[in-house]
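Mind having a look at this structure? Questions to follow.
Left out: one protein chain. Kept in place: all the others.
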Amino acid sequence: MMHTGAKRSLLVAIFIAIAVSFFSAHFNRYYRDVAIDVAISIVLAVSLNLINGHTGQFSLGHAGFMAVGGYIAAKITLVFGVTAVAWAQPFIFLGALIVGGVVAALAGLMVGVPSLRLRGDYLAIVTLGFGEIIRVIFQTSETFGAATGLVAIPKWTTIGWGFGIAAITVYVVGCLVNSTYGRGFLAVHDDEIAAGAMGINPVRYKVTAFVIGAFFAGVAGGLYAHHKTTLAPTGFDFMKSIDIVVMVILGGMGNTAGVIVAAVLLTAVQEPLRALGPLRMVVFALIIIALMMLRPQGLFSFGKKKGAKA
Amino acid sequence: MEILQQLTNGLALGSIYALIALGYTMVYGVLRFINFAHSDVLMLGAYSAFFLAPVAERLFGPQTIAGALFIIVIAAAICAVIGVLIEFLAYRPLRSRPKLTVLITAIGVSLFIEFTCQHKSVFGADTKSFPKLLASRDVAIGGLHFSSNDLIVLVLTAALLAGMWFLVQRTKMGMAIRAVSFNEKAAALMGVNVNRVISYTFAIGSALAAIAGIFYSMRAPGIDPLMGVQPGLRAFIAAVVGGIGNLPGAALGGLLLGVIETVAGGIPGVSNYRDGIAFAILILVLLFRPAGLLGKSMVEKV
Partner (left out) sequence: MKKATIRFGGLTAVGDLDLQIRERELVGLIGPNGAGKTTAFNLITCVYQPTEGDITFLGRPTSRLRPHHLAKRGIARTFQNIRLFGSMSVFDNVRAAVQVHRSHGIRDALFRMGGFRRGEADVEKQVMELLEIFSLHEQRDENAKSLPYGDQRRLEIVRALATKPKLLLLDEPAAGMNPTEKVELMKLIRFVQEKFSLAVLLVEHDMKVVMGICERIVVLDYGIKIAEGTPAEIRTNPKVIAAYLGKEADDA
């Protein structure tokens, strides 16, 4: 259980992230970029874990929320940020991230609403569909660069921003779930009908999980945009969602610590594995199948829990 | 006239979706999960035809009907075996596990097939042009223009759909399939060999997917290892829109989706959003009729 020490840990984590960030100029550029990738993955995986793991609403559309946040945040910086004075830039960046997150949360609300009536695989396919629709919209919209996407986004995402936001995400999801209020997410995950009979409103919890999860995915998208400096609609397809889902499955659904470890591991090996080309995804696929057969509760889950419920 | 032309084009595409959707719906009926790998069986069917075409040409001469039939039958047989193997190796060991576990495994199997096939020692990631199986001629009926291939596809698909209906409604195996869909445990107690029924379902579904894959490739510019994903998704949507587990529903959903997509694709301004239309239809249908157009809604018993 997370006690009130959580707030202190959060502040310490953010402080360390920013402090490390000051020295990041001395780091090897390659490792610095991988570190930021890792931070973004943590935000994505931990936020998806709230939806898929804790609340048990299997979503395949996380990349869609990420796209919304990324595009909106990048557009804001491109319009307001590039010409702004240096001291104003961090504020514009923060604002862009938050607005991106909020718009993504609205998208999450839209996906959350059908989830009132759908469960299991139906929901999976609807979320997948939402992700695709979002991608199609960006691909068509001239404002967002259509098929080419957005380019020349300022490279503002630092280690401090990345890990600072990762710490906030972990804090928010952790505190939410580890409270009496938060037991509702798990109750909905375990048995919706019983949860309803105990006065827990399953709809409210599911939509909340979608909105909060989507918000952080959106913020992660903003970080990603200001890290890669270019955005293309193809970067947010189904495969990207699968990447995040694999992190959650590998770490163990509903197990925040495990999911963080998985996010770090998978992202760190991502770059070396890229040399393998399509084989990288073959390895991923085999990991998924082997896990489902041998350890459906995830690699880093040691509780008594036996896999997720449909 | 224009709209009639679009309509018939849509029906041709829709009938292909319908064939694929049947496989999804039948598997969902007996096992209650989305077989994500179904779209890859379709792709494997197309590649089987690709490699069988030169053989057919040697045996029967270029672009003959006998050759085309030969290709279709052999490809369907190959894919039936692959479908049964997938079920046996990946899904059967997980039969008693939560549905979500099986669903995730299915995604894993799908990715495995797609990316293994992309490797250069298998098919390679590049697009290959699909061989002409039959010489295509333009047929004009009352001012409408069809390619003869489209007509053949339409007729064959209609025949296959009718055959499926007969198989499920009138044969003993069809009755067993329906029994397992209705209640697996009760069917088993009544002496139905559930494992055999499930294998059989996968075999039929995969054979249909292979045929659909060949038909689809005849209309598409080329084939590649990811070609199954888009028609597969649309066919799945068709199955859900029609009411999953319901065979006429799958056919109806497929035709509907094909027509709407083709017609919308012809409207300027909307055509850019073509890829999103199927999903938009899906979401709308599920919001208003969660069990699909022809499906019956089930309330969970407490």
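We just call them A and B in the order they show up, numbering each chain from 1.
Everything below uses one rule, namely that contacts are C-beta pairs under 8 Å (C-beta built on N, C-alpha and C of every residue); 3 or more make two chains touch, one makes a residue touch a chain.
Because the structure is predicted, anything quoted here is derived from the model rather than measured.
A.B. asks: With the full complex in mind, choose from A:19, A:82, A:147 or A:193 the residue touching the hidden chain.
C.D. replies: Per the contact definition at the top, the residue touching the missing chain is A:193.
A.B. asks: Write down which of A:70, A:164 or A:182 is the residue touching the left-out chain.
C.D. replies: A:182
A.B. asks: On chain A, what residues meet the omitted chain?
C.D. replies: Residues of chain A in touch with the missing chain: 4, 6-7, 172, 175-176, 179-184, 186-187, 189-191, 193-202, 208, 254, 304-305, 309.
Everything that follows uses one rule, which is that only the chains that are shown with their structure count from here on.
A.B. asks: Measure off the straight-line distance from the CA centroid of chain A to the CA centroid of chain B, and report it in whole Å.
C.D. replies: Roughly 33 Å, centre to centre.
A.B. asks: Which residues of chain B touch chain A in their complex?
C.D. replies: Interface residues on the chain B side: 33-34, 90, 93-94, 97-105, 107-112, 114-116, 118-119, 125, 229, 233, 236-237, 240, 272-273, 275-276, 278-280, 282-283, 286-287, 290, 300, 302.
A.B. asks: Which residues of chain A touch chain B in the complex?
C.D. replies: The contact residues of chain A facing chain B are 58, 114, 117-118, 120-122, 124-126, 128-130, 132-133, 136-137, 140, 193, 238, 242, 245, 249, 277-282, 284-289, 292-293, 296, 307-310.
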